[in-house]
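All protein chains but one are shown at their positions in the complex.
Letters A, B and C mark the chains as written, and numbering starts fresh at 1 in each.
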Amino acid sequence: MRRGLSGAGLGPLKDEIQLIELAGRNGFETVDIDARGLAARFGAEQARELLASHGVEIGSVGLPVEWRTTEEAFLEGMKTLAEHAAAARALGCTRCCTYILPSTDLPAAHFMALATRRLRTCAQVLGAYGIRLGLEFVGPHHLRTRWANPFIWTMEETLDWIGAIGESNVGLLLDSYHWYTNGLNVSDIEALRPEQIVHVHLNDAPDVPVEEALDNGRLYPGEGVIDLAGFLKALRTIGYDGPVCQEILSQEPPRGTPEELARHSGHCFDKVFAAAGL
Amino acid sequence: MRRGLSGAGLGPLKDEIQLIELAGRNGFETVDIDARGLAARFGAEQARELLASHGVEIGSVGLPVEWRTTEEAFLEGMKTLAEHAAAARALGCTRCCTYILPSTDLPAAHFMALATRRLRTCAQVLGAYGIRLGLEFVGPHHLRTRWANPFIWTMEETLDWIGAIGESNVGLLLDSYHWYTNGLNVSDIEALRPEQIVHVHLNDAPDVPVEEALDNGRLYPGEGVIDLAGFLKALRTIGYDGPVCQEILSQEPPRGTPEELARHSGHCFDKVFAAAGL
Amino acid sequence: MRRGLSGAGLGPLKDEIQLIELAGRNGFETVDIDARGLAARFGAEQARELLASHGVEIGSVGLPVEWRTTEEAFLEGMKTLAEHAAAARALGCTRCCTYILPSTDLPAAHFMALATRRLRTCAQVLGAYGIRLGLEFVGPHHLRTRWANPFIWTMEETLDWIGAIGESNVGLLLDSYHWYTNGLNVSDIEALRPEQIVHVHLNDAPDVPVEEALDNGRLYPGEGVIDLAGFLKALRTIGYDGPVCQEILSQEPPRGTPEELARHSGHCFDKVFAAAGL
Partner (left out) sequence: MRRGLSGAGLGPLKDEIQLIELAGRNGFETVDIDARGLAARFGAEQARELLASHGVEIGSVGLPVEWRTTEEAFLEGMKTLAEHAAAARALGCTRCCTYILPSTDLPAAHFMALATRRLRTCAQVLGAYGIRLGLEFVGPHHLRTRWANPFIWTMEETLDWIGAIGESNVGLLLDSYHWYTNGLNVSDIEALRPEQIVHVHLNDAPDVPVEEALDNGRLYPGEGVIDLAGFLKALRTIGYDGPVCQEILSQEPPRGTPEELARHSGHCFDKVFAAAGL
């Protein structure tokens, strides 16, 4: 497994270069970043050199297609998806991720049908470029009733959805926060094959009843109550060897400079990786 | 378009032969029947001769796979689907249909994901044998709240679902009763391409507020308030040339012998076909 | 059926506007043109007005993706496919076509596997925008041995390939020249369903043995030996109502101004359409 850094939890960053530098200086091996933006700014060759010079690779890019609203928005986003995929490929990245909101104002079954078709099309384009699509189920309870109709939020439902999408390059984004807020345990991870997991997020939760853990109330790994050692051990047991990326979503911007926060996050990773024997 | 007869609306029949005879004697050109049962009873060769001797073909067979409940039930049904498809093919039938209940006790989005995968698998097997799968949306309002969660019941949702299933041999079963109870009109049919329609049901509705029209409260064509002339004309306009089959679902068994009821149904078809200029 | 004009057979044209003007002035209702180029030059709104002001629509755009050579070339082309599809959609065009060379220097089976995957991906992107992909089988005998290994050139093989590609928006581009050089007849067209045909080319062949008819030795409709009346009648019989576009490929540029040649082509269309009773 490779430690990954994203901008979430570092406060406002100047640009992508800063994220790459912070990752390299603090023991992270991957960054979650906009590959196309990086390639556009520097050219693929120089972008690869920039990453290499800091000893990091791109862990995952975000899915740039709006699949949750109108067909027009979807088709507008689709226009550039192949370029995003080509840029990710050119920079050595093989992962693209999106998250699933647990409820929706649209009729749930109809939205599921539309979203299945749209994400399949996204996966098909990504697959042409050797990129996998990771779907992140989202566990916090307050989001299940945030919009009018329940959608899906469990790992099992998400795996079933992946079956419905039916493309071989689609898998899970497994976030420790959603694993925890779904009440899952180590054996649920051990039941997975490693190729079912596209990407992993590592976050911790405050010591509140699990039903009250807010999506944007996350802590750095090791500062909360989630069994992250068990989480990481289970991933190692099944043979997952991809990135494990922090994504500290919080209501208030975190206190401290990006440099301080990245260093802190690196120490937090040290702690939980050590606890997992990694 | 070819007039089609099913057992629904004829009272209890002795067997399939009776349905075939009644169809032939009363101006119907197709029957909706169990092809595999017929082939098993008579052998394919004789079954074809039986149909031909009465001047009828098989319009559609029912989907023999339970896709609405457990995975076990689904896989059990899948075991014989290819044999059903092979029998249909051997008897010259190219249509297989199933209906969609407008509500479900399962979580709607998750059920949609499961059902999408299951119906896709059904379509793939049917497609190998040159059989198309027709999905019947079901309009009566009382069924939309019959089970805990709304599913889908409109033509547009069903077309979107067909897109999500993603197999080229899946289309609509268009039933005049569901067209009516969905508040659709002639232009909704005219917006379709003929290959989007796999099969058609022809039924009429009593003169009650549309919200109160019950799924099993159907009338023979021409005896109710549905604009069946407009319905048939629109189908002809777009070039649909498949079967148009009666399916008179009622709470009480209809009064009269099967012979009387089939003759009556034939007259009803004469009337609405004439009104449509067919 | 709508008469279609392409640049092939008109000599060198100044630009797309000239093609649109020539089409409108000579009784053609569609043009085969680069939709994305047109939209880029004028904007979608004005491009639509330009087309409408001459009474023409876009019949088909060419597939801008190189699927016959390297994976790199394929992925490079894929980067802009969605934009081409979006432009076609914005200008009201629903067809995109490519042709199949009857022989290849690559190992035939392996190339078929690669090409199947690549064209499927193209079809998936096009399908998202409501665009169908037409595959043109190419009949002239000299091309069957032009490269080292025979590939496919018959209509039946092409239909089987469409089955292997497995996307519902893929069909035939039926060119009268390839129909003729394959020795096909009216009944072969009558065996098709109209939705299997995405696009039609109308060309004639010189009075030489069919084995000697060269791919770039085509004549204007009605000036050669192909039974174009039968060809068009069969298309009407099955209900094909899309464009029928000239594509006069010749070794030497045709003699005459584009205006003269387009007028001539219009007269040729008049003749064969009249002979077909259209």
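Here, a contact is a pair of C-beta atoms (placed from the backbone, for glycine too) under 8 Å apart; a residue touches a chain by one contact, two chains touch by 3 or more.
None of these values were measured; they are calculated from a predicted model.
The chain that is not drawn here is touched, among residues A:T69, A:S168, A:N216 or A:T257, by A:S168. From the options C:R25, C:R41 or C:R117, the residue with contact to the unseen chain in the full assembly is C:R117.
The hidden chain makes contact, of the residues B:T30, B:T121 or B:Q246, with B:T121.
Residues 74-76, 78-83, 86, 89, 121, 124-125, 127-129 of chain B touch the missing chain (whole complex, contact as defined above). Although one chain is not displayed, chain C still touches it through residues 107-114, 116-117, 120, 149-152, 157, 160-161, 163-164, 166.
What chain A contributes to its contact with the hidden chain is residues 166-168, 193, 195, 239.
Quick note on the criterion: only the chains that are shown with their structure count from here on.
Simply put, chain A must spin 180° to overlay its Cα atoms on chain B, rounded in steps of 5. The two sequence copies chain B and chain C touch through a face in which the numbers common to both exceed half of the numbers used overall.
Separating the CA-averaged centres of chain A and chain B is a span of 45 Å. Taking the mean of the C-alpha atoms as each chain's centre, chain B and chain C sit 38 Å apart.
Multi-chain contact residues of chain B (touching two or more other chains): 166.
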